[in-house]
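Only one protein chain is missing; all other protein chains are in place.
We call the chains A, B, C, D, E, F, G, H, I and J, going by the order they appear; numbering starts again at 1 in every chain.
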Amino acid sequence: MSVSAGTTRIVAMEGNLNSSSFDMDLRDPNNLNNHLQVQWSDVIGEPESIRSNDCIWNCSYKCYRGTKNCCYQSVTLLFAPLLAFCMGIQFACLAFQHIWCYVPCIRCLKINCSVVRDVTTIILQALCAPWIETCGHCLSRVKVRYQRISDLQEEEDLMTV
Amino acid sequence: MSVSAGTTRIVAMEGNLNSSSFDMDLRDPNNLNNHLQVQWSDVIGEPESIRSNDCIWNCSYKCYRGTKNCCYQSVTLLFAPLLAFCMGIQFACLAFQHIWCYVPCIRCLKINCSVVRDVTTIILQALCAPWIETCGHCLSRVKVRYQRISDLQEEEDLMTV
Amino acid sequence: MSVSAGTTRIVAMEGNLNSSSFDMDLRDPNNLNNHLQVQWSDVIGEPESIRSNDCIWNCSYKCYRGTKNCCYQSVTLLFAPLLAFCMGIQFACLAFQHIWCYVPCIRCLKINCSVVRDVTTIILQALCAPWIETCGHCLSRVKVRYQRISDLQEEEDLMTV
Amino acid sequence: MSVSAGTTRIVAMEGNLNSSSFDMDLRDPNNLNNHLQVQWSDVIGEPESIRSNDCIWNCSYKCYRGTKNCCYQSVTLLFAPLLAFCMGIQFACLAFQHIWCYVPCIRCLKINCSVVRDVTTIILQALCAPWIETCGHCLSRVKVRYQRISDLQEEEDLMTV
Amino acid sequence: MSVSAGTTRIVAMEGNLNSSSFDMDLRDPNNLNNHLQVQWSDVIGEPESIRSNDCIWNCSYKCYRGTKNCCYQSVTLLFAPLLAFCMGIQFACLAFQHIWCYVPCIRCLKINCSVVRDVTTIILQALCAPWIETCGHCLSRVKVRYQRISDLQEEEDLMTV
Amino acid sequence: MSVSAGTTRIVAMEGNLNSSSFDMDLRDPNNLNNHLQVQWSDVIGEPESIRSNDCIWNCSYKCYRGTKNCCYQSVTLLFAPLLAFCMGIQFACLAFQHIWCYVPCIRCLKINCSVVRDVTTIILQALCAPWIETCGHCLSRVKVRYQRISDLQEEEDLMTV
Amino acid sequence: MSVSAGTTRIVAMEGNLNSSSFDMDLRDPNNLNNHLQVQWSDVIGEPESIRSNDCIWNCSYKCYRGTKNCCYQSVTLLFAPLLAFCMGIQFACLAFQHIWCYVPCIRCLKINCSVVRDVTTIILQALCAPWIETCGHCLSRVKVRYQRISDLQEEEDLMTV
Amino acid sequence: MSVSAGTTRIVAMEGNLNSSSFDMDLRDPNNLNNHLQVQWSDVIGEPESIRSNDCIWNCSYKCYRGTKNCCYQSVTLLFAPLLAFCMGIQFACLAFQHIWCYVPCIRCLKINCSVVRDVTTIILQALCAPWIETCGHCLSRVKVRYQRISDLQEEEDLMTV
Amino acid sequence: MSVSAGTTRIVAMEGNLNSSSFDMDLRDPNNLNNHLQVQWSDVIGEPESIRSNDCIWNCSYKCYRGTKNCCYQSVTLLFAPLLAFCMGIQFACLAFQHIWCYVPCIRCLKINCSVVRDVTTIILQALCAPWIETCGHCLSRVKVRYQRISDLQEEEDLMTV
Amino acid sequence: MSVSAGTTRIVAMEGNLNSSSFDMDLRDPNNLNNHLQVQWSDVIGEPESIRSNDCIWNCSYKCYRGTKNCCYQSVTLLFAPLLAFCMGIQFACLAFQHIWCYVPCIRCLKINCSVVRDVTTIILQALCAPWIETCGHCLSRVKVRYQRISDLQEEEDLMTV
Partner (left out) sequence: MSVSAGTTRIVAMEGNLNSSSFDMDLRDPNNLNNHLQVQWSDVIGEPESIRSNDCIWNCSYKCYRGTKNCCYQSVTLLFAPLLAFCMGIQFACLAFQHIWCYVPCIRCLKINCSVVRDVTTIILQALCAPWIETCGHCLSRVKVRYQRISDLQEEEDLMTV
């Protein structure tokens, strides 16, 4: 097989994956932005005890809804594809750095630190652990005696005090 | 489909959603302002032991209710739609910033911090953890002896003290 | 419908609500002033062991009750409706500020703080959490041995000490 | 109905209430002064082991009882109605201040503080809570091992120490 | 009825009460002076191991008993009725002060402090409570793992240490 | 009856009481002096491993017993009745002071302190209690998660450390 | 009966008592000197792993036993009766002081301190107890939530950390 | 067998092992990089309350996916084999150092530290342990008495306080 | 009986006692010197992994055993009886001091300290105990509320944090 | 038997032991180096969301495996036997020092320290232990009263606070 074939396969596989992650209706399956609560009832509310006029209420609602949708769609029309292009390059470089550089270095660091830890533990067990354990004998002689008192005895106590 | 069709669909969908969130009678479904308790019985009350004259009480009540409603409705008539227009623009910009800028940056930060955390943990496990665990042996020799005392023994105790 | 109709409906609705909150007899349904205990038996009381003359007791009671009621009713006749008028204006302005200004700002603040919190948490999880967890190993080696002592052993203990 | 009718009704109602709170015999239904224990047996007592002469004991008792009752009744004859008149004015003014001034101000304060609290909580949740929770991981690794020791093992312990 | 009749009734009632509190034989029903243990066997005692001569013992006892009774009865003959007269005046004035002055002032203080407390609580709930609760999250991540060790494992532990 | 009769009755009653508290043989019924252990076997003892000659032992015993008894009886012959006379006067004065002076003053103090305590409690409940309770919220969010570990998991732990 | 008879009876009674406390063979019934372990096997012992010659061992034992007994018996022959005589005088004076001086003074002190304690308690209950109890509210809002974790959840925890 | 045969066998054996660890499809069996979440739905999401135009959403998605894949594959084509070569040399040297140098030195260190630890423990047991154990007696006399109170007693408590 | 007879009896009795404490074979019945582990296998041991030549091992063993026994027996031959003689004198004097001087003084001290303790306790109970008990009310208002959380609630908690 | 025979036997015995510890295939029975995880899948991994070309992946794998094996085998060919020779000498000397010098000195130290410990313990028991135990009485009077509150009482509490 040639390189193009491998590329094809990857794209096909990713397509299958994305067919589950890309949906025109459900646009936030991972709940990334569910803190964006910008509907009318999330922003404005009048309690029972005080109310404005009905037409003022209706007019304010339509004014808010129209302004919000127009403004958002015009901004995304200008900037969304451009930002998506930049993010594509950024995350590709990020993935290369992590896969081929950072993770092998972490593996190398793990192997060396394992030896450092063994040496530190052995020396501390010889020099410091006996001191610490000796101090720990301080709590080795705790002795607790407990007793349940009945209600009759309480009254005597109150009379003598 | 054209852009207008997509816009139409969104508006329709939002209309359905809002048909549940926009109601002329129940104007605060999310209880945003239920701390606004401004009815007569929330502000003025006379206990049983002291009471004013009946007509004074009735006159004060009507005076309060009329003033409150007139004042509120005249203010909303002037400012409510204007404020709704401004809020529409504000929340649209806010949503764009969060969806297309902040959340991708957070994703990028998460990936990098994951590596930083692994490196920090590995080094600390090698250099500091043995010291801490050695100090922790101080509590490894606790020994508690307990005993239940009966009531008869208590009396002896009181006699000897 | 016109504006007046909406106003009419609100007033009617509020009238219904207030018909339950406005009552000539039960004037403090929310117990706002039940700390005002100003009856005769809440202020003056004579114990069994010492008592004044009967007519002195009766005269004092009538003197107290008459003075209290006359004084309170004359003061409310002068100031109560005026105070109710001022309160009406005050609470209407208060309601407008909260509904149309403060609560939308709080919504905006909530959305932004949610991002700040995520960033702070991610960075702290990478830089500080490993240090803290390493320190937490100090309590990971607690070992407690316990023993129950019988009464016979206690007596030996008292003899040797 | 006129004002006098309302006044009449209040007085009648209060009369009914006071008919339960005003009693010639039981003069302290709310136990306001049950710390006033001024009877003979609350002040003077002779134990079994030492006793005075019988007539001295009887004479002292009559002297105490007579002096106490005469003195108290002459003082109340002079000052009790005057004090009741002053207290009537005082508690009427106190009730007016609380019902028409203090309680509405507290309602206004409650509404404003509710917003202040929400803002404070949101900001603290974003800026301080992650730091505090990170510090709280210090206690997330507690590990306790416990063991029961029998009596036989104790004797060995005493022999080796 | 006249004043004298009321006085008569009080005295009669008090007489009935005192008929239960005044007794020639049981002179300390409220145990006011049961710390006065001045009998011979409360003051002098000879153990088994050493004893004085019988007549010396008998003579000392009679000397103590006679001196104590004569001395006490002569003193009470002089001062007891005089002291009872003074105490009568003192406790009558004390009762008047408490019933007509102190207790009404305490009622007035209670009503005012109730408002102060509400205001303080509302402000503190808004300004301080969020800080305190945020600090309280420090203890919200406690995690304890526990394990029971058998006796066999203990021996291994002793061998390796 | 005359004073002498009363005196007679007291003496008779006290005689009956003392007939139970005065006994020629059991001279310390209240165990006032059971710390006076002055017998031979409380002072001198020879263990099994070393012993003196028999006649030396016998002679020493008789010498100790004779000296002790003679010395004590001669001293009591001189001073005991004199001391009993002084103690009779002392305890009679003491009883008079307590019965007629101290205990009535304590009753008076109790009545006044009861009011002081109420005032202090009311003011503190208004000014200090809200601050203290706010600080107490610090412990209102404790959350503990616990887990039992089996023996198999412990071995893995030992292998990885 | 004369004084001599009383003396006779005391001596007889003490003789009976001492007949149980004076024994030629068991010379330390109260275990006063059981810390005097001066036998050969309490002082010298050879372990299994190293041993001296048999006759050296035998000779050393006889030398120790003979020296110890001769030395002790000659010293007691000189000083024991003299010391017993001095002790007899000393303990007789001691007993007189305690029986006739110290114990009556303690009784007098007890009666006075009982009043001091009551006064102190009453004043402290009024002035200090409200402050202390107010501070004690700090612990009145403790709230603990606990949760049991299963083993499966632990593995996830280990995977994410 | 010759050296080449041994080499052959090792390669074969490693081939078998790697046939399970090397797979064209599942390229991360040990989950080394599962923090790299760089799909479209991990980076961008629109909540229900605000949505962009459909074609803008579709265009942005395709732009992101294409850019990411092309960029990553061109970078790996240049650097991946070179980095694999360097890592091969690095890990071979690392393995030699650990197998033939570090681990034998750790064994030598373990043997010497075992003696150091025994000496330290013996000296500390003689010089310090008695002091520590003596201090530990401070907790050997704890005595706790506990009592359950019923609800009726609580009400009395509230009345007296 | 004469003195010599007493001496004879003591010696006989002690002989019987010693016949159980003096044994030619078991020379350390009280385990005074079981810390003297000086056999060959307590001093020298070769592990399985390294071994010396058989004849070297055998020769070293015989050399150690012979030297140790000869050296010890020659030293005891010179000094043992002399030391036993000195110890006999020393322990006889020690026994005399304790039996006839120290223990009677301790008895005298006990009797006096018993009075000192009573006086101290009575005064402290009057002056200090009320202060301490007042401070102890600080812990008298502890109130703990606890709640068990199920696993489902935990997942929500993890999602919101 | 001669020396050579002993040597022969040791070698044979060690050969038997090593026949279990020396194996051509399982070369690390004691898991000394299981931290050396240097296979391909331990170092490099690509997540599902981003993948390189297939031939690049395959080429990188072969490059890593070949380089690692060649490099390690050439280094061991040069240095392994030389290092094994040096280690043989080192561990033989180490074993001689421990068996014939250090362990006998530790035995000697143990015997002396046992006496030091006994002396220290005896003196501390006499001089310090009584002080420590006296301080320990501070915890001997703990008294805890506990009470369970029902839900109804809680609501009252909320109403009064």
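What we mean here is this: contacts are C-beta pairs under 8 Å (C-beta built on N, C-alpha and C of every residue); 3 or more make two chains touch, one makes a residue touch a chain.
Just so it is clear, the structure is predicted and the values come from calculations on it, not from any experiment.
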Key: Touching residues (missing chain, whole complex) on chain J   = 7, 10-11, 14, 17-18, 21-22, 24, 27-34, 36-39, 42, 68-69, 72-73, 76-77, 80-81, 83-85, 87-89, 91-96, 98-101, 103-104, 108, 111-112, 115, 118-119, 122-123, 125-127, 129-131, 134-135, 137-151, 154
Ask   = Contacts of chain I with the missing chain: which residues?
value = 32-33, 35-36, 38-54, 56-61, 63-73, 75-76, 79-80, 83, 87, 90-91, 94, 98, 102-103, 106, 109-110, 113-114, 116-117, 120-121, 124-125, 128-129, 132-133, 135-137, 139-147, 150, 153
Residue numbers in chain G that touch the chain omitted from display = 35-38, 42-46, 48-51, 53-55, 143
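To be clear about the criterion, only the chains that are shown with their structure count from here on.
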Request  = Express in whole angstrom the distance between the two chain centres, defined as the mean CA positions of chain A and chain H.
outcome  = 19
Ask   = Which parts of chain F, given as residue numbers and ranges, touch two or more other chains?
value = 7, 10, 14, 17, 32-33, 35-39, 42-46, 48-51, 53-54, 68-69, 72-73, 76, 80, 83, 87, 91-92, 94-95, 98-100, 103-104, 110-111, 114-115, 125, 129, 135, 137, 139-147, 149-150
